[in-house]
Each structure stands twice: as C-alpha cells, then as structure tokens.
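Written out below as structure tokens is the structure these notes cover.
Left out: one protein chain. Kept in place: all the others.
Chain naming follows the written order as A and B, and within any one chain the residues start at number 1.
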Amino acid sequence: MAVSLGVLAERYGCKLHGPPDVQVDRVVSLQSGGDGGLSFFTNPALGAALKDTTATAVILAAADVEVCPVAALVAENPYLVFARVAAELHPQPPLQQGVHASAVVADDCTIPESCQMSAGAVIETGVVFGERCYVGPNCVVGRHSVFGADTRLLAGVLVCHEVRMGDRGLVHSGTVLGSDGFGNARDHSGAWTKVPQTGALVIGDDVEIGANCTIDRGAMGDTEIGSGVRLDNLVHVGHNVSIGQHTAVAGQTGFSGSVYIGARCMIGGHAAFAGHITVADDVVITGGSAVAGSIRKPGMYGGPGPPVEEIGKWRKNVVRVRQLDDMARRLRQLERTVERMNK
Amino acid sequence: MAVSLGVLAERYGCKLHGPPDVQVDRVVSLQSGGDGGLSFFTNPALGAALKDTTATAVILAAADVEVCPVAALVAENPYLVFARVAAELHPQPPLQQGVHASAVVADDCTIPESCQMSAGAVIETGVVFGERCYVGPNCVVGRHSVFGADTRLLAGVLVCHEVRMGDRGLVHSGTVLGSDGFGNARDHSGAWTKVPQTGALVIGDDVEIGANCTIDRGAMGDTEIGSGVRLDNLVHVGHNVSIGQHTAVAGQTGFSGSVYIGARCMIGGHAAFAGHITVADDVVITGGSAVAGSIRKPGMYGGPGPPVEEIGKWRKNVVRVRQLDDMARRLRQLERTVERMNK
Partner (left out) sequence: MAVSLGVLAERYGCKLHGPPDVQVDRVVSLQSGGDGGLSFFTNPALGAALKDTTATAVILAAADVEVCPVAALVAENPYLVFARVAAELHPQPPLQQGVHASAVVADDCTIPESCQMSAGAVIETGVVFGERCYVGPNCVVGRHSVFGADTRLLAGVLVCHEVRMGDRGLVHSGTVLGSDGFGNARDHSGAWTKVPQTGALVIGDDVEIGANCTIDRGAMGDTEIGSGVRLDNLVHVGHNVSIGQHTAVAGQTGFSGSVYIGARCMIGGHAAFAGHITVADDVVITGGSAVAGSIRKPGMYGGPGPPVEEIGKWRKNVVRVRQLDDMARRLRQLERTVERMNK
C-alpha cells in the first residue's frame, strides 16, 4: 500500500515541505530510515537521528521542520497523525469470512456472515457477534456473551459467560475476560467457602486489552471497563472495579476489588491498587506505585520507593528505614534540648 | 431457583425477622436491591445502603437487625451464610456428560461417564478423572495427571504431566499447572544449562486457583498446595513451594522457589517472596509487601513502602531515603555533641 505525500498532507491536514508526488509505503524509525519509509519526530533526544535520517519523509511539528533533511509533513500532533497513517499503510489482513471447519459453534449463536471464526475456536450457546468480528484460533467464548461490530479476539483469548463488549474492541492473546472474582467467606476454623460471583463484565467501545490479562466479573453488579480504555499486558482487574473512559494502564498493574478509577488517568506499570479506593479523573500514577488510599484530585502521584542503587549503599540506607521512627523521636528530643540550651 | 425465607432460616440456622413464606430467587447488593433479591450486611461503611435497601431480605448480625428496613436473616457469620445461600440460588449449569466429538482423549485414560470433556479439550495418556469432573473447552491435560471427583478445569486451563489434584478443585481459565521450575546451572562463561525438573505438583482438596496463574512442579520432590487453599489471578508459585491449608493469596503475588507458607495465612496482592524462606501459620501480610526473610510468629506484617503521594512531595522524600544512612550518622553525632555540651 503506497500513498503520495500530497495525498497524506491533504487527508490528515498537514502542511507539506517537499515534493507532493513522492510516495511512502511503510513506517520506519528515524534510525532505520530507507526509501519509501515514513517516520515521525517528537522526542528531542532523537534530534541527531532526525538530522541523519534516510527516511523518505518525517511527520513533525512546525518548530522542527528546519532541521529535517528530507520531506516533512507538519502536524499539530505528529504522533497522532503518524498513528493514523501507519494504520493506513499497514492494514489488518482481510478477514477469511465464515466459520472454520474445526471451530465448534453452538446452534443458537448470532454470527453474521462477515465474521471470521478461526480454527479451533469454541463458541458456546447464545453468543452474539456484531458485523466483521474476528475470533482467533483456539479462542473460547462462553455462553451468552455479546460483542459489538469489528471486535477482534486474537488467538487463545478466553471469554467466560455473559461478558459484554462494545464495538471495535481488540483483545490480545491469552487474556481471560470475566473470570470469577476472589470472593471467599471464612469460618471459625479458617476454612473458606466460595462466594458465587453472580455479576458480569461490561466493556465499552474502542477498548484494547493486552495479552494474558485477567479481568474478573462482578461479585454482584458488574465490573466495568469504560470506552476507549487501554490495558497493557498481564494487567489484573478485580471484581466490581470500574475504569473510566480513556484511562490507560501499563503492564502488570493490578486493581483489587471495587476500585474506582476515573477517566483519562494514566497509570504506570507494576503498580498495585488496594481494594475499595477511588481515583479521580485525570490522575497520573508512576510505575511501581502502591496506591493504598483514594486520590481525590487530578495530578501526578508516585511511590513507593527510590530507584535502585549499588547494593552496599542500598543496604545501609534501607536498614535505616526500620529505624526511622526512632530517628524522628531522637531528632525531636535533640531540638528540645538545644532549644532549652539556647534560652 | 426460588426459596422461602423460612426454609433458608431453618436450613442455615438463622433467626428470621419477617414473614417466612416470602421467597428470594437471587442475590443482590444492598444498593441494587429489588424484588426477590437477597443481600447481606457486614461492612459498617454500608450502613446507609442498608437503611435504603429495596432487597427482599438481608442476612446480617443480631446487632444490625434494628436498622434493617426489610426482612432479616440473623446469623453469627452473615457472609458465610450468604456464600452458601448464593450457591444454592445460583447453581452451576448441569454438566453435559460425555466426551465432545472434537475433544482428543487418549485410549488409556480413566474418565467416568459422569464427566464432561468439552470441545477442543486434549487429554493425554494415562490421565485419571474422578466422578463429575468438568474439563472446559480447549483445556490440555498432560500425561498421567490425576484429578479427584467434582474437579472443574475452566476453559483453556493447561495442565502439564503428572499433576495431582484432589476433590472439588476449581481452576480458572488460562492457568498453567505443573510447569517447569526455574532451574539453571551456570558455567564459567555465564551460559546456562537447564536443570530438568523431575518433581511433581500435588494439590489438595477444595482448592480454588485463579486465572492465568503459573504453578511450577518441583525440581526434585514436589510443589505442594494444601487443601482449602485459595489463589487469586496471576499468582506465581515457584518449584518446591509449599502452601499450607486454607491459606489465601491475592492477585499477582509471587513465591520464589522452596518458600514454605504455613496454614491459614492471608497474603495481599502484588507481594513478593524471596526463595527458601518460611512463613508461620496464621500470618497476615499486606498487599505489595516484599518478604525477604522468614516470619516465625503469627501476626500481621507489612512493607515495603508508604502509599503514593503527590509527585513533588514524594520526590523530595524519596531522595532522602538515599541519604538515610548519612542522616542517621549525623543525628548520632549531634546527640554526642549536645551531650558533651550539657556536661
């Protein structure tokens, strides 16, 4: 799929610096470049790579056009335009419409002819798909789940019963949607009795969920993933969590039960959220944070620790953390003594 | 499935406040309520929800019966009774007994007729199931694994060879049982040689394991999961770990090799255990903790850090952690100086 710079400039509202009839046919990094390659520039740390690039054209901001040695498409949000052009240059392979002979589909499912049910997929009773859905090889979709149009469940996605997902969803391989939450009642001996998880999982439109995630259904009531949410790989979402629209969550982060996350939050990887807390809209949380209490105001928050250092120094400092309360008391005591001495 | 409050009171040993012939047919939250809905109350923070509930009946403790606006079932352990009633009101769908035409089952397996082997399941040589087991779609059960009666392996569970699990087990989708442990021998150049993992994985009765977990087999000897254990999603259990009866572990927690965890422990999510440590019975560990040494006495333990705070404040404090050893020495020095001055 090749397209000329002139067409791209018009289609995406960019100002073109360079010949309109030159064509690009793929995206490339500034460093790899190459004839027909289209790249982007937004990170000042890559200034040298921009100056040396052999890409055919670069999408960038007006301020950077001077230093670009090749054709430039000037955009207000270069990365966003790049994302859109990349999708145009690298389209999904077309669906192989129909149900593969080795797929097992219950008689009462609703599966438009425009859908692809791949080899080894198992679709249980009462499942409904919208138009042009893709279900990858060896996926399982549990009873009475419902998916909107243009949903793609990649190979090996496992959907439990009564999961609902909107239009244009994308779920990466190995992810489990709608598993039981962690609900157990304890008796006097310490033994557990499972609490049936009778709620559902409801996911909005335009949601992308990474690989090998686990998104639990609600205990009672639903777990809710808002429209436009982005989850990276190995993210865990407990029962009755609610994640607001357009919130993005990086890999290996976990949400305990009944956490409420606002809209447009950006949450780093390997973070952990205690149960039953609320996070406001537009909150940014740095990777590795332990979020043990609610966050009521937009802003940037972080914890729990300093970055790594050489192990000898670290051990000396870390042992002092255990003496902190003692140190604080001794400091207060000293202040009083010195104050008395100065009177 | 509907049942009257009078029957429930008698069956579960509750005192009934309200009409015995009223029926409930499902569990509901206090907030959603609804005709025929049965809820429970144990969390004082939901006092307002109790007062306003439209549920038909609520299971609660004697002390709370006064403020309940609807019928009440009074129990010593309301949440436990709720769990049992919920299981009665929301039974599992009945098994579709037999082996699905698309399942692949080795000739020498023992699979009672009361079992369900679902579509796409692959059962290797020498596998033994007890009565009424459920093996979900696209599960794989490796050679010579043995499962007790009433086991349920949900869709896409992957069982390696020679795994043993007791009665009434429940394993959620995508979980891997009996994978190789992380055993490698290093040569002088830094290259690794794999150490064959010749042990097994042995799981007791009444164990529930969440989605996308990984439970390794032993290197030599076995990895052991005691009866009544509860593991949440994405939990990692290394080789030769032993987890005692009725211990519960929340999501994304990981146990390095040869960790020994006692009985009835409760372990928060996103916690990490260093190898070869021992944790006593009845230990509670807060979420996000880094457990680097053994814990010899029952009690509640925590670490490693404070909850998140606004990023500017956090950065100021966190940089000081790296100065802690220096601060402690200066504090001691000051104390000596002031002591001398006061002589």
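Criterion: a contact is a pair of C-beta atoms (placed from the backbone, for glycine too) under 8 Å apart; a residue touches a chain by one contact, two chains touch by 3 or more.
Quick caveat: nothing in here was measured; it's all calculated off a predicted structure.
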Just name the one of A:Q23, A:T54 or A:S102 that touches the chain not displayed here.
A:S102
Options A:C109, A:L234, A:I261 or A:I285, residue touching the unrepresented chain
A:L234
Taking the entire complex into account, which one of B:S39, B:S179, B:T223 or B:Q245 touches the absent chain?
B:S179
For chain B, residues in touch with the removed chain:
102, 104, 120, 122, 124, 138, 140, 142-143, 156, 158, 160, 174-176, 179-180, 182-196, 198, 212-214, 216, 220-221, 234, 236, 238, 252, 254, 256, 272, 274, 284-286, 289-293, 295, 299-306, 309, 313, 316-321, 323-324, 327, 330-331, 334, 337-338, 341
Over the whole complex, note the residues of chain A touching the chain we left out.
26-29, 31-32, 39, 77, 79-80, 82-84, 86-87, 90, 93, 100, 102, 118-120, 136-138, 154-156, 170, 172-174, 206, 208, 210-212, 228, 230, 232-234, 246, 248, 250-252, 263-264, 269-270, 282, 287-288, 304-311, 314-315, 318-319, 321-325, 327-328, 331, 334-335, 338, 341-342
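Everything that follows uses one rule, which is that only the chains that are shown with their structure count from here on.
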What's the distance between the Cα centroids of chain A and chain B, rounded to whole Å?
25
